[in-house]
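All protein chains but one are shown in place.
For reference, chains read A and B in written order, and residue numbers begin at 1 within each chain.
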Amino acid sequence: MNFLAYGVAGWICIVGLYGAIVSKNLIHLALCLTVIQSSTYVLLLSVGYRHHGTAPIYKGIRLGTNTVDPIVQSLALTDIVISVTVIALILALALDVHKKLGTADPDEVVELQG
Amino acid sequence: MTWLLPLPVAIPLLAAALVAAGDHVTPRIVQNAIAVLAPAAATGFSFWIMLETQHGLLIHWYGGWHPIGNLAIGIGFVGDSLGAGMAVLSCTLVTLALVYSLTYMRESSRLFDVLMLVFCGAMAGFSLTGDLFNMFVWFELMGVAAYALAGFKVEELGPLQGAVNFAITNTAGAYLILMGIGLLYARTGALNFAQIGHFLATHPSDRLVVVAFTLVLIGFLVKAAIVPFHWWLADAHAAAPAPVCVLFSGAMVELGLFAIARIYWTVFSGGLHAHQGDVRSLLVWIGVVTALVGAVMCFLQRHLKRLLAFSTIAHSGTMLVGIGLLGAKGLAGTANLILSHGFLKAGLFLAAGIVLLRLRDIDELRLHGAGRNLRWERALWFAAAIGLIGFPYVGVFVGHSLVDEEASGQGFAWVPPLLLVAEAVSAGAILRAGARVFLGWGPKRDPLLSWEPEESPPERSASVPLLLAVTTVTVAIGLVMSVIPGLQVRIENGAERFVDRSAYAARVLHAKSTPAPPHLPFAIEVAKPESWAYGIGAAVLAFAFAAAGLWYRRLPELVLGGIVRGLGPPVRALRAAHSGIIGDYLLWLTIGATVVGGAWAFSLR
Partner (left out) sequence: MTRRQIRGTIAIPVLGALGAFLYWGLSGLPPFGNYHGFYGHMVSILSLPQRHVTNAVTATVFDYRGFDTMGEEFILFAAVTGVVLLLRKSGEDEEGPPEDTVTSDALRLFGLLALAGGVLVGLWLAAYGLVTPGGGFQGGVAIASGFVLLYLTGSYLAFARRTSESALDPLEAVGAAGYVVVGLAALIAGLPFLANLLGPGKPGTLVSGGSLGFINWAVALEVAAANTILYKEFLEQYIVPIARGRKS
C-alpha cells in the first residue's frame, strides 16, 4: 500500500500518453491530455497526505490538529484551472479544424511538413 | 527599490484587463495608447531593475511574507542581472511588435492586443520569479496566450495545425514539469528555488532527484525547441502572424533555455555536483545536434518564415551548448547571444511580414526577383542576416566567441567547428533567400526546397513607413550588441553571480547582503585572434553556402552526383521525420524523455 498511490499516478500518466500518441480524433486527444494531467493531481494530493490527517480547515478543530498538507491542495486547485483552460483552447482549435477539413483526425492535418 | 519588481508583470496584465473591459466604450486611440504604453513602461521598469541588480539581488516577497527562520512561506521575485535582462528583452520585443501591429493587424485587434499584453506580463514574471511553481504558472500563462496567437488566422488550415501541434506538445511538456515539481516538493517540502537548492545540496541525492531533474529539464527543452522536442516550433512559426513570430523566436524559446539555466544553478547544482560531467556531456551533445539539424532543415525551406524558424532552432542549439557547458563564461555567451539573436531574428520576421504585405506572398521561389524594388527591405534583410553570422564585432559575434572559448576551455574543442558550420549553413540559407527574392539571383525552380501552403497577406492599409521604421530600429539594436561599451563585462559579471548558488541562497533565505561588485569599466573587449578567425571563417562559409544554394546545379555532374548519393538519404529521412503529425511529435517526445532518463538512470545514480 505504501507506494500504490504513486504507482497509480505513474500509470495514469503513461496510459494518457499512449492514448494521445495513437489518438484518432483531436477531441479524444484533448481528453487524453486531461488524463495525463490527472496523474499530476493524484501525485500532488497523495504526496501531501498524512495518516489520520483531517482537512486543514480550523473550524471546529483545534490548532495543531494533524492535518494533510494545504500547499499541495492549493497547487492542485491551480492545476485544475490551468488544465481546464488549456483544454478549452485545444477544443476550440479542434472545432476550427473540423469546420475546415470535415474531420478531426490529427493524422490528416498535414498542411505544414518537411 | 524592491517595489520595482512586481511592476513589469502588473502593468501589462492590468493593461490587458483594461483594454478588454473598455472594448465597447473607449475610443480606439485610447486602446492603442494603452496597448503601446503599458509594455513600454514595463520595459522601462525592467531596465531600471537591471541597473539596480548590478549592486546585488533585488528581492520582493509577495504579500509581505518574508521567510520565517530560513523557510520561505510566500512567493518571492528575485531580480538578478540576467533575469532582469530577459525581462527587458521580452518587454522591448512586445513593445516593438505592438507598434508594428498598430496598422498591420487591424482585424480583431482588440483580442490580439489583449493576448500580446498578457504574453508580455507572463514573460516578465517568468524571468523574475524565484519560485518553482510560480514559474510554472507564468509558463502556462505564456503558453495559453501563445497558442491562441499562433492560431490567429483561423480561416486557414496551416495556422490551426501549427497551433494544435504547439499547444499539445507544450502542454504535455508542462505536465512533465509539474510532475517534477511534485517530486521535488515531496522531497524538500519547498517550492522556493533557493530553499529546494539548499535542501538538495545538504542531503544526499538519489533516484528521486534524478527523475525530478529529468522531468523538469524535458519540459523546458520542449519550450526551448531542442531536438528531439523541437517539431512544434517550425509549424507554429510558419503560420503565425509576423509580430507574433517575433515573440516566439526572439523571447519565448530563449525563456525555455533561461529556465534550464536558472533551475540548474539555483536548484540542482548543489545536489548533482558530483554528476556535473554527465549533465554537461548530455546538454552539449543535444545542443550540437540541435544546431546541426536546425541548420540543415533551415537550408531546405522556401517559406520565408519557416526558414527563419528553423534558423531559430539552430541558434537555440548553440545557446544550449553555452548553458550546458556549465560555466559562467559560456552562460554569458548565451546571454549575449539571446540578446543579439533576439533582435536580429525579430527584425527578419518583421521584414518577412513587410514582404508578405507588399508582395502578397512569402515563398522564396514564387517571389523570385519580385523584391528588386524594395531597397530598404533588402538592406534590412541582408544586414540582419550578416548580423546572425557572427562576423567580428557584428551582431552575435561576442556571444559566439564566449561560447567557443568556454567549450575549448572545458575540453570540448570539437564543438566550436560544428557550431561554426551550423551557423554558416543557417545564415547561408537566409542570405540565399534574400538574394533570390530581393536580387533575383539563381534559378526560379529548386526541387530541393519543401513546398508550403500560401498565406493570406494582411490588409493593404498598413502603413509601410511605420513598419519599416520599427524593423530598422529592431535590426539596429541587434547589430550593435557586440559593440556596446561595458555590456560584455557586465554580462560576464552577471553570469558569475548567476552560477553562485550559495550566495543566491544566503541572500534569499537569510537576507545576507552581497559584497559590492567591482567597478566595471565601460569598454569594448578586444577579441582574441581565434575569435577573429572563427568570425571570418563563418562569414566566408555562410556566403559559400548561400552561393551553393543558388547555383549548386552548375557544379560538375560528378561532384553533384556524389553529394546527392551521400547526403540524399539522411536528408530525406530528416525531412520525412518533420511530418507535421502531432502523434509523431508526441512519440518523439516520449522517446526523447526515455533516452535522457535511461542514460541518466545508468550514469547519475
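Here is the rule we use: a contact is a pair of C-beta atoms (placed from the backbone, for glycine too) under 8 Å apart; a residue touches a chain by one contact, two chains touch by 3 or more.
Please read these numbers as outputs of a predicted model, since none were measured by experiment.
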Shown chains that the omitted chain touches within the full complex: A, B
Full-complex contact with the absent chain, from A:Cys32, A:Leu93 or A:Leu112: A:Leu93
Sole residue of B:Leu111, B:Val289 or B:Val421 that reaches the chain not shown, by the stated touch rule: B:Leu111
Footprint left on chain A by the chain that the document does not show: 1-7, 9-11, 13-14, 17-18, 21-22, 24, 43, 46-51, 55-59, 63-64, 67, 69-74, 77-78, 81-82, 85-86, 88-89, 91-93, 95-96, 107
For chain B, the residues touching the chain missing from this view: 2-3, 6, 10, 13-14, 16-18, 20-24, 60-65, 68, 71-75, 108, 111-112, 114-115, 118, 121-122, 125, 133-134, 137-138, 140-141, 144-145, 147-149, 151-152, 154-155, 163, 179, 183, 185-191, 206-212, 214, 581, 583-584, 587, 590-591, 593-594, 597-598, 601
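Quick note on the criterion: only the chains that are shown with their structure count from here on.
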Touching residues on chain B, where the partner in the complex is chain A: 133, 137, 140, 143-144, 147-148, 151, 154, 157-158, 160-164, 167-168, 171-172, 175, 178-179, 181-183, 185-186, 191, 234-235, 238-239, 300, 306, 450-453, 575-576, 578-583, 586-587, 590
Chain B partner contacts - residues on chain A that touch it in the complex: 9, 13, 17, 20-23, 26, 29, 33, 36-37, 39-40, 43-44, 47, 71-72, 75, 78-79, 82, 85-86, 89-90, 93-94, 96-97, 100-101, 106-107, 109-114
